[in-house]
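See structure below.
The other protein chains are all here in position, but one chain of the complex has been omitted.
To keep things simple, chains are lettered A, B and C as they appear, and every chain counts its residues starting from 1.
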Amino acid sequence: MENLIGLLVAAPLLGAALLLCGGRRLDGKGHYIGTVLAAASFVIGAVLFAEMLGRGEHDRALHSKVFSWIPVGGFRADVAFQLDQLSMTFVLLITGVGTLIHIYSIGYMEHDERRRRFFGYLNLFLAAMLLLVLADNYLLLYVGWEGVGLASYLLIGFWQHKPSAATAAKKAFIVNRVGDVGLSIAIMLMFTTFGTFTFAPVLTNVDHASEGKLTAIGLMLLLAACGKSAQVPLQSWLGDAMEGPTPVSALIHAATMVTAGVYLITRSGAIFNAAPDAQTAVVTVGAVTLLFGAIVGCAKDDIKKALAGSTMSQIGYMILAAGLGPIGYVFAIMHLVTHGFFKAGLFLGAGSVMHAMNDEVDMRKYGALRKYMPVTFVTFGLGYLAIIGFPGLSGFWSKDKIIEAAFAKGGTEGWILGGAALLGAAITAYYMTRVMLLTFFGEKRWVPDEAGQEPHPHESPSSMTIPMMVLAVGSVFAGGLFSLNDSFLKWLEPVTGHSHGDSPLSAAAVTGGTMVVLLIGVALAWMQYGRRPVPRTAPRGSLLTRAARRDLLQDDFNHVALVKPGQYLTRGLVYVDHKLVDGVVNGTAAGVGGLSGRLRKLQNGYARTYAVSMFGGTAVLIAATLLMRAV
Amino acid sequence: MSFPLLTATAVAPALGAVVTAAVPAAQRAAAKWVALGFSLLTLALAAVVLVRFDPGGARFQLTESHAWIKDFGVRYELGVDGIAVALIALTAVLIPFIILAGWHDADPLEGARPNSRWRPTQGFFALILMVEAMVVISFEATDVFLFYIFFEAMLIPMYFLIGGFGDRAGGRSEEETATQRSYAAVKFLLYNLAGGLIMLAAVVGLYAVTADELGTGTFSLQEIVQARAGGHLDMASSTERLLFLGFFFAFAVKAPLWPLHTWLPNAMGEATAPVAVLITAVVDKVGTFAMLRFCLQLFPEASKWATPAIMILALISIIYGALLAIGQRDIKRLIAYASISHFGFIILGIFAMTTQGQGGATLYMVNHGVSTAALMLVAGFLITRRGSRLIEDYGGVQKVAPVLAGTFLIGGLATLSLPGLAPFVSEFLVLVGTFSRYPAFGVIATVGIVLAALYVLILYQRTMTGPVKAEVRSMPDLRVRELVVVAPLIALLIFLGVYPKPLADIVNPAVDHTMSVVDKKDPRPDHPVTDAGWFTYSPKSDGASHDGASGGAK
Amino acid sequence: MTHAATVHSLWTTAAAAPDKIPSPDIEYGQLSPTLIVLGAAIVGVLIEALLPRRQRYVAQVFVSVVALAAAFAAVIGLAAGDYGTSKAHVAAMGAIAVDGPALFLQGTILLVALVAVFTFAERRLDPLVHGNRVDSFAAQAAAVPGGDAEKAAVKAGFTTTEVFPLVLFAVGGMLVFPSANDLLTLFVALEVFSLPLYVLCALARRHRALSQEAAVKYFLLGAFSSAFLLFGIALLYGYAGTVTYSGIADVVDGQVRNVTPALAGTMGNDALLLIGGAMVLMGLLFKIGAVPFHMWTPDVYQGAPTPVTGFMAAATKVAAFGALLRLLYVVLPGLRWDWRPVMWGVAIVTMLGGAIVAVTQTDVKRLLAYSSIAHAGFILAGVIATTPDGVSSVLFYLAAYSFVTLGAFAVVTLVRDAGGEATHLSKWAGLGRRSPLVAAVFAVFLLAFAGIPLTSGFAGKFAVFKAAADGGAGALVVIGVISSAIAAFFYIRVIVLMFFSEPRTDGPSVAVPSPLTSSAIAIGVAVTLVLGVAPQYFLDLASQAGVFVR
């Protein structure tokens, strides 16, 4: 069985290798190869899952060491996989959603001559992501971690001829790098603290280490998570990442990669449990981001950017939950999975809409699409209901649990977090309703594209609709299924552990509150966008709106605080290097030359001058000799 | 008297140089093939060395020792340890690719007056082989004087390579290019000559010291190390420090370490891409190698004394180099500054005085060689196509030449040490090694990681992506010859990134020995935990991963 | 009337003396090298007197080569007879020392002279004049440049074959100079090799004005310096009452006890010793070309016929340093603490001065002149070591350096344009393109000058620096390497010029030399490389020869 784990990663990796090195001759069937291998990986995952269910819940984890990777002195890193319930959850999510999106892309990328490479990148992503969740030590995880970063870089910038895309890709990679530094420092800390960075020994021995060290490690891990999961303050890249093809946004920037941070924190639960300060930092980041993202989501007219904001906010929920410790881990992962379904669904829906509207992304130029693309409408609608937490649908179960847990944190902290979570729920309801209304309801606000041709909305091909349906099913039932006699909780508990906090409010009360704010949000949105017609061009809007349109000035801040000074610094240094460092050297050379020029003037060609120098020389010689004797 | 393998490895390219130079002016192609053949022969010999070398064996192996200049206490002493073997292998591997990549670089320009005596092509390849010979022997030398001789003599062929066969794609007037080129060549030579002469003073001093202490002056590394260990040879710490500085200065110029680096961008910018690779990937390694072998082992005390200062300089190099790379407009200069940043990492690792640091530094030398070669050679192909080194003259290349762009990207990713590619392993080891002794330095050094991403991606974005520039539109993709050059390098990058163990196994014993000479031990983890493989359940994997055990308890 | 008394006694002793004067016995065998050369010189003079012009050239070349070879053989014979080591002693009534250094230096000088004679005899470089092959010497030195007499002489195809006897006389003097064991012999030898050189300098065929100017300067300054030397000798004589090295040394060491009261006034008067010593030193430093006594060097080197320059630069240095060594090691060891600091100063200014001024030179010959000054500084560093090691290192350096110099100047004779040798650097641009071989050879010599490893220059430099460091002159070594770095700069400049700059259309052509010059250059290259790669044997020779007899 263990050997199968390797195959999980190998299959998509093989795909990537084939497609990227295969050359043009594979253009015809590249997408099939990619899809098949993704599916294969999913099948293997399923097999392993079945096999795992077969075993008792406490010896479900598998471990397989492939080879010793970097052995230098005390530093030992292996390429070894560990498959426990947590990893398995991710494996299924990644391969499952991944496969669906491969299928979807077959249709979506049909007209792109670089489709083969697109699928190559997708497979590369799958491989890296699986490596990330299957690694049995932090260094190998780091490989996957940067691997997905690379894949996302390649995919965001897939349409490289668009400067905006290239820039967005670069931005994503750089910002992630900042996070990665956190991860690498965390690993170094672990090495100096425990002498190893393999999950098992580290996590089982945290109690030996001082809290200070653990806090440091925790904060560094959090930094890493912020980068990958687009949490404040490293969230700025996610919005721009929407430059990538929509399937990419769906898979990487909604369902899987961006949730890696949640995985990291949950996986390192033992460390955080022992470092309360780090946990506080985590929940703060989570709470801030869930509001931040939500607010941004309200202001965006670009449908994908709106969804991106929502992603940010939803991951905020997860991080918040994960920061709560044992109370929240399970729910964080649960929300992660459900979110994987409905957010992927929503993105695919958005993609389908854009597909129909000549790649128009401005929601203000949509409207009344429900008649033209029913399937999309329905699936999108179900996703919508799920995300706002409509009772019974996936989002309801998972998000509700998180809010409860937030309150259950107890004390003022609990109240603050719970409040934030509730508020977030309200805003979520608002902006998602807005998206829904702007896109599918109201009257047509279509405009011809640059080519001047009117959009002729039509339902997308089945290769695109089927995945959407599947995901829709997931977003409807997954949550309920998980919550059915806490099956999901039982499933994960052996790995993450779980504890019921002492909630000041009853579950019912929380649920009730959630419903209320939900309704408020929806109502507000309907009043603003449902009743009166929507202008094609966005009104100036309030200060907050305008700020939110600019991602709450995050980019402006970065520009002023980092980019500009950086540019000045580099320019300055280039000057310094040329003038100063180099100048010293050239100066010395010039100095010698000048001295030489002056000295050779003495050689004036007059024999008598030479005689003088000899005479003087002799005098000096004599004087010196006598002097030597004198002293 | 067994077959003098090491001598042969060094003589083969030298012989090749002579033969190549002797090829008549007309048969340019023949000269190229001869050169390639000899470089491959060298590669074969190096492979034999690699095979015959036993990592677990004696400190120095395949040793040869003959009397040479008695009066100077100089012996012809060769011998290799793991570090040397790795670097010899690197050199032997790279040279054939360099030759292949420079296949047409020395062809006479059209309309050049036919001149039966002037044979640039022959000269070009002969000089490359000459450099290889000298580099190899200076890796093998265990006699300080012998090493010094080739360390210095190396400059001359390098100098002619830089000054004689400059990059024709200067994007400037022929006059301007010529002056720039000879400026670069002279700068290169004077910098290194100055360093070398300072070192000469130190070498003389070393002789004086050994002559006083041991009766007869000697340059034999082993003798001196043993004498020090045995306490027969105790230098006054002031003397030791002066000598150390003399040696280190030369190596720091060669490496190059901030602020002695400014010759590198000029040299790499003006030289042809293959020669630039020769400089940064092969010749400069002699500097870092020598720090590890001579500075640390001859003057352990002084090395420890100087460590803080050197670490700080290394840090400055890392960040300064990266920032300047970001600020460059010239592709090759950018890569040069990137190399400066990387050499900072190498030196950081060497003086961290930890197994990880020095092991990492050694791997870094190899990996940096390969990665820079990949990046720089592809850049060279790009530049020869467009005839300009300025970044802003490119754009959208990936549209017209996807393979070129792809290989360029991989080279770049290696340069920013992406996990999975070779440089990551070494860079991380260096960081860990530094961090475990000097946490602050380790953390600061990580800034280099981010900056590396910046300069690589900016370069890639500006040249390869975006709308296709008109001048670029007709650019052909990589040709077969070029692919033959690049593909193996990339394969090597991936292999060494995924499975560096073989290399590490060769290097580790040598590193341990160096550590013992400077008698330093790795700092012990605060709470060492025995890595008991996997959780208590899963008995089989207990065995499976028990050699991943003993987590840092050394 | 004490004075009168002394006078009286003086005369009486003088008068009573005759039968006491021992008949001098001369070890002709041990002086054979010198005698052979001087004899040959006289033969050369006779040839000039007796043979018809046409036959002189061949005869002279033959005589000179044979004589020099024979003399060298004699030196080898003496060395083989352990005269260099165990049987070393003072010959010719204490006038000449036959010991290791003397033999080594004589051997070097003879070889150098032999090679130099090849370049003297070169007759293929200049185009035929009225169907006659001509060498680089004036047709008729006495004729006014550009005058009718000269035209006639040229037309008649005259050549100054007197150069060969002149060289032989000079060599004879040089052989005695380093082995002179009393100050008188030193002075005479100095003049014997200087006077022919003065004349030789004036004999250039091209640029005669410059040549004569060089001769005048060299002569006047040379005479000036030898006057100083002589006065120094006088003072030393006054100090010690004798001019033999050993005698003076004894007095310096205070081993002479029985001082007659009449002599007390001067004998052992340190002022005399120090001043005299300094002046003698100055005389030698002048020949060496040490700063500040160097100023004649560039002008003379530039003006003199290039073969002569090569010969001077190589042989004179060898002889002068030999004499300097003997003076400092045999006569003034007791004064080490007085002259060492002074020599330190001289060495430093010489190294730096030579290197720095050379940086901006534009004429090859002047460039080499300044480089020779810098090298004099390096050698002085070895002299200062005052250890046997120092002596041998200096001997080695001299041997290495002299051949590099000869070779370099020989190459200079090859690069010519309409006006004779093209010595201006700008004309050397792109030489590497036009004739790579010549340029490569010259590059080798330049690299040897610069002290790049695997050339004799490096071995020599290392030897002297090593000796200096051992002798506790570490600072000198540091200054040495600094000035080497500066020196490297201008050697490199020439290489850049030759290889990396485009050839000038009006550039010079490289004459194809006869086997004579070719072999001279070949020998130069060979010695440079051999001494660079496998110097051990010669180092052994030098270190065996490292002990002075007293």
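Basically, a residue touches a chain if its C-beta (ideal position, glycine included) is under 8 Å from a C-beta of that chain, and two chains touch if they have at least 3 such contacts.
The rule is short, and it goes like this: contacts and distances are computed from a predicted model.
Novice: Just to verify: the chain that's not displayed, which of "NADH-quinone oxidoreductase subunit K", "Hydrogenase iron-sulfur subunit", "Sarcosine oxidase subunit beta" or "ABC transporter ATP-binding protein" does UniProt list as its protein name?
Specialist: "NADH-quinone oxidoreductase subunit K"
Novice: Tell me the shown chains the invisible chain touches, ordered by label.
Specialist: A, C
Novice: Tell me which residue among A:Y32, A:F67 or A:Y606 touches the hidden chain in the full complex.
Specialist: Missing-chain contact among the listed residues: A:Y606.
Novice: Among C:F187, C:F311, C:F396 or C:W428, single out the residue that touches the unshown chain.
Specialist: Reading the full complex, the residue touching the unseen chain is C:F187.
Novice: Among C:M93, C:L210 or C:L529, which one touches the chain that has been omitted from the display?
Specialist: Hidden-chain contact among the options goes to C:L210.
Novice: Out of C:I47, C:V243, C:A381 or C:A463, which residue would touch the omitted chain in the full complex?
Specialist: Spelled out, the listed residue whose C-beta touches the missing chain is C:V243.
Novice: Please pick, from C:L35, C:L51 or C:L220, the residue that touches the omitted chain in the full complex.
Specialist: C:L220
Novice: Can you name the residues of chain A that touch the chain not displayed here?
Specialist: Counting over the whole complex, chain A touches the hidden chain at residues 600-601, 603-608, 611-612, 615.
Novice: In the complete complex, the non-displayed chain touches which residues of chain C?
Specialist: 3, 6-7, 9-10, 13-14, 141-142, 144-145, 184, 187-188, 191, 195, 198-199, 202, 208-210, 212-217, 219-220, 223-224, 227-228, 230-231, 233-235, 237-238, 241-243, 260, 262-263, 265-267, 298-299, 302-303
Assume only the chains that are shown with their structure count from here on.
Novice: Which one of the chains is closest to the middle, using the mean of its C-alpha atoms?
Specialist: Of all chains shown, the one whose C-alpha centroid lies nearest the global centroid is B.
Novice: From the C-alpha centre of chain B to that of chain C, how far is it in Å?
Specialist: A distance of 47 Å separates the two centres.
Novice: Where the CA atoms of chain A average out and where those of chain C average out, how many Å apart are those spots?
Specialist: So the centroids are 81 Å from each other.
Novice: Based only on mean CA positions, could you tell me how far chain A sits from chain B in angstrom?
Specialist: Roughly 36 Å, centre to centre.
Novice: Give me the residue numbers in chain A that touch at least two other chains, ranges are fine.
Specialist: Those would be 589.
Novice: Give me the residues of chain B that touch two or more other chains.
Specialist: In chain B, the residues touching two or more other chains are 190.
Novice: Mind listing the chain C positions that touch chain A in their complex?
Specialist: Per the stated touch rule, the residues are 216-217, 220-221, 224-225, 228, 270-271, 274-275, 277-279, 281-282, 286, 291-293, 295-296, 298-299, 337-339, 341-342, 345-346, 353, 356-361, 486, 489.
Novice: Over in the complex, which chain C residues touch chain B? Could you list them?
Specialist: Residues in contact with chain B: 392, 432-437, 447, 450, 452-454, 458-459, 461-463, 465-466, 469-470, 474, 477-478, 480-482, 484-485, 488-489, 492-493, 496, 499-502, 534-536, 539-540, 543.
Novice: Within the complex, which stretch of chain A touches chain C?
Specialist: Per the touch definition, chain A meets chain C at residues 589, 592-593, 595-597, 599-600, 602-603, 605, 607, 609-611, 613-614, 616-618, 620-622, 624-626, 628-629.
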